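Below is a structure I'd like to ask you about.
Part of the complex only, each chain left as placed.
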Amino acid sequence: SLPGKPALTRCRSPEKETFTCWWEPGSDGGLPTTYALYYRKENSETVHECPDYRTAGKNSCFFNKNDTSIWVNYNITVVATNSLGSTFSDPVDVDVVYIVKPNPPEKVAVTVLEDKGWPFLRVSWEPPHKADTRSGWITLIYELRVKLEKEDEWEVHLAGQQKMFNIFSLRSGGTYLIQVRCKPDHGFWSEWSSTSYTEVPDYFQRERSV
Amino acid sequence: PIGDLLERASQRSDRLHALSTMLSQELDSHFPPIGRVIMPRPAMCHTSSLQTPNDKEQALQVSESDLLSLARSLLQAWADPLLLLSTSANTLPHPGQSRISNKIQELREQSKSLGDGLDILSGKMGPDARAVSLLPYRGGSDLGQDKISRLINFNFLLSCFRRDSHKIDSFLKVLSCRAAKTNPQMC
């Protein structure tokens, strides 16, 4: 039968300079099916085909710097084709500025400090280097999560625009895992950064045994 | 919405001017501050014939379409000279030559992207905004034969771009705030 209807599932840009879209194929109708992505820019009638199906892997289309414009909407459609014919996805309108999902924060550092005999963790990080926060134009907000190695539950803290955060609610000594992520004002949370580990000595036993 | 596009445009123009400032500082780093000869200005900037406001009062009286037209005219006037700066950067007698080359390349990319945006914006802001004054660059296709004149002319051309990119940035920020009814917090 004709191929099932494909669906454009996601488009993301890491830094408003390039972007990638992914699609979900429909049923293949039992016949060899090929997929193509077509797009038209706002107030232009010219239809273009995806410039690069490979860079971002299977069922994806990558738009490099020259193909990416932050000034116009992209009207995007995916087409599934087999020997019996073609089936079109619903078209999706994409504005690159609103699909930004930055890379995770970098240089996450954790130090154990003490305040009136109590340990706390000072976590600091840097924005992803590609995000142009120098000028103060793009504002990123951050979130961090911490948990003891042997536990399952993460404790999440919103850090606003800060690039450092103190965690006081330490329950006991042990190995703590810390991750940080970020989000631009219009956009999506990044993935969590790689995990930072830190050892907190056992203050608490000593406190109670005294 | 125009306000949105203007905010994006002024972010790009901010970046463009910041880049030109970094480039000027990179270039200056080579000239010993003590004996620094005040760089001769071989001529007037090729865009100086364009009448632009010279203080806040004048600038705030210029209409939206004229502000955009000024910004577009200045930006388009730099397409050729930026290409000249780019080709000359490869053989610039300066220790920071390769960094300068890369930054000029980024300058051209940002300039092109901003130009695309202003073209689209002018399409949405009426015929007056589409008017562009032609400011041809008549400085020839190279910056001179000997090392010193090449450095002087490179530095002079860059100082002109730095000033014009500041004008473009200022005009777009005034425009962006006029249109910022959607985001008053930013102005």
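Brief remarks on what is shown
Order of writing sets the chain letters: A and B. Residues in each chain are counted from 1.
Keep in mind that, in the parts below, contacts are C-beta pairs under 8 Å (C-beta built on N, C-alpha and C of every residue); 3 or more make two chains touch, one makes a residue touch a chain.
Everything quoted here is computed from the prediction, not taken from an experiment.
Overall, this complex is built from protein chains in the amounts A x2, B x1.
In this section, only the chains that are shown with their structure count from here on.
Centroids built from CA atoms put subunit B at 34 Å from subunit A.
Within the complex, the subunit A residues that touch subunit B are 43, 65, 69-72, 97, 132, 134-135, 137-138. Within the complex formed with subunit A, the residues of subunit B that make contact are 4-5, 8, 11, 14-15, 18, 109, 113, 116-117, 120-121, 123.
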